[in-house]
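== chain A ==
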Amino acid sequence: MSGFVALVARDLRLVWRRPGDVAVVLAFFVVATTLFPLGIGPEANVLARIAAGVLWCAALFAALLSLDRLFAADFEDGTLDLLLLAPWPLELAALAKCCAHWIVTGLPLAVLAPLLGVAFGLEPAVLLALSATLLVGTPTLSLIGGLAAALTLGARKSGALLALLALPLCVPTLIFGAGAVEALATGGDFRAHIAVLAALALVALATTPWAIAAALRQAGE
Partner candidate 1 sequence: MSTHAVYVMSAYLVALVILGGLLISSLAARQRVRRELSARGLERKR
Partner candidate 2 sequence: MADLHFLANPARFRRFSQRVVPSLSVATALMLAVGLYLALLQSPPDYQQGDTVRIMFVHVPSAWLAMAGYALLAGLGASLLIWRHPLAALMARAAAPVGAGFCAVCLLTGSLWGRPMWGAYWVWDARLTSMLLLFFLYLGHIALSRAYDEPDRGDRAAAILALIGVINLPIIKFSVDWWNTLHQPASVARLGGPSIHPSILVPLLWMAATLFLLFVLLVLLRTDTEIDRRRLENAEQQA
């Protein structure tokens, strides 16, 4: 357990040493979101209609973009060997890395998204709902993305490969995340959507750490 805390702390410290990295992911989120109005055109009714979907897609891309180095840096400089040699379960280490990743991306994304939603003309209640879905949904993205990052360790061109592996697995989260916001806006069952999101997060939590650990072990060979 102390190793878990130490690993989260070390990753956060590494980020703290370069606060720009988080800023960059968030900035990417903002820029990507604003691209769509540029590509699509400024009609207000179309924009409000697609806002939740676009924001969720942008959050997904932002999370994935920041994931490609999750284990790669440790792999390339030899730290992964040290993690593999640490005398406590690798599954915990995997979880710690994903946890740190969520703290520095998922959490800020959830805070930031409502601000962008304003630009798409969303209602205050919908903005809150957007934030809530991201809060519940992004841990799943970090876990699934972490698995994809571990699986692609040592493979070349891992950026695009990672996205190819992670995106289909993230689809349910995306659907229920954007769907929840949509449900609130159109009078559907918001609660049920959030419950499904939470269930997805639990499934991911129960399965991915083992898979990530297995992937890391074979990357170390």
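The candidate set was assembled so that all candidates are chains of the complex that A comes from, given by their letters.
Assume a contact is a pair of C-beta atoms (placed from the backbone, for glycine too) under 8 Å apart; a residue touches a chain by one contact, two chains touch by 3 or more; residues count from 1.
Predicted model, so just to flag it, every value in this text is computed and none were measured.
Peer 1: For chain A, which of the options 1 or 2 is its touching partner in this complex?
Peer 2: Chain A touches candidate 2; the others do not touch it here.
Peer 1: Please give the residue numbers of chain A that touch candidate 2 in the complex, ascending.
Peer 2: 147, 151-152, 154-158, 161, 164-165, 167-169, 171-172, 175-176, 179, 182-183, 188, 196, 200, 203, 207-208, 211, 214-215, 218-219, 221
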